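Submitted below is the structure of interest, expressed as structure tokens.
Every protein chain of the complex appears in place save one, which is left out.
Moving on to chain A:
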Amino acid sequence: MEPLRQLAKDKLSGKRVYAVMSAKGGVGKSVISSLLALTIGNTTLIDLDIHTMAIPKLFGLEGKLHEVTKNGIEPFEVKTTKIVSLSGIVKDNYVILPGENQSSIMESLIAYSHIDSNTVLFDLSPGLGDEILVLERITDFTPIVVTTPSKISKRVVDYLIRYLRERGKEPKILVNLAYMDCDGKVVKPFGEYEGFGLPIDPNLEDYIGRIQDYEGIVKEKLKEFVQKL
């Protein structure tokens, strides 16, 4: 019997759950997860990438510890987004764990968090690993798969899409860095792609550490995407 898993299930019961994932690393999952959570509003964003813990870095929350109350781990609140990350437990310590411990940590993070929003969005680490299996055990989530238009990215991400379809889930596909908008003319430097394309915005880099202040073209496009969810 596994009390933690039961508690994690209960925490997500009746909520809209999205999982932002990709089989490929470095395609912009965490940036997109953050912007999606900010766009949807009143959302709990849970950082399941327990090794890199990029979400707090994007929001400027590095080194901050979660407050713990009788309700559990209290998320950091940024605008209407509530953020939970293992970095709020381990501070700036690195996390290195044998495989069998990783899923237990992810379950604990969900089970102990105080989740009071109707929407929960998970940012997953790259690959087909424990985090997908953990989520499958505890909730019926909607997968949002992030890729870039590069050939290698598309081929690698195809594993994940095939897996999800086999499991009866139809992923929403977001293509990051898909095109440039040059004064109304759309240029696709990496060629054609399938899925919902997001533009390249070099200004986004200036918002690392304060992503909550970004209101540029990528977020504008994500608003369209969110309406279709």
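To be clear about the criterion, contacts are C-beta pairs under 8 Å (C-beta built on N, C-alpha and C of every residue); 3 or more make two chains touch, one makes a residue touch a chain; residues count from 1.
Basically, contacts and distances are computed from a predicted model.
> Looking only at the UniProt record of the hidden chain, which name from "Electron transfer flavoprotein subunit alpha", "Hydrogenase maturation factor HypA", "CRISPR-associated protein, Csa5 family" or "Cobalt ABC transporter permease" is the right one?
So, among "Electron transfer flavoprotein subunit alpha", "Hydrogenase maturation factor HypA", "CRISPR-associated protein, Csa5 family" or "Cobalt ABC transporter permease", the name matching the hidden chain's UniProt entry is "Hydrogenase maturation factor HypA".
> Need a quick check: the contact residues on chain A for the chain that isn't drawn.
1-4, 6-7, 10, 65, 68-73, 89-91, 93-98, 100-101, 104-105, 108-109, 111-112
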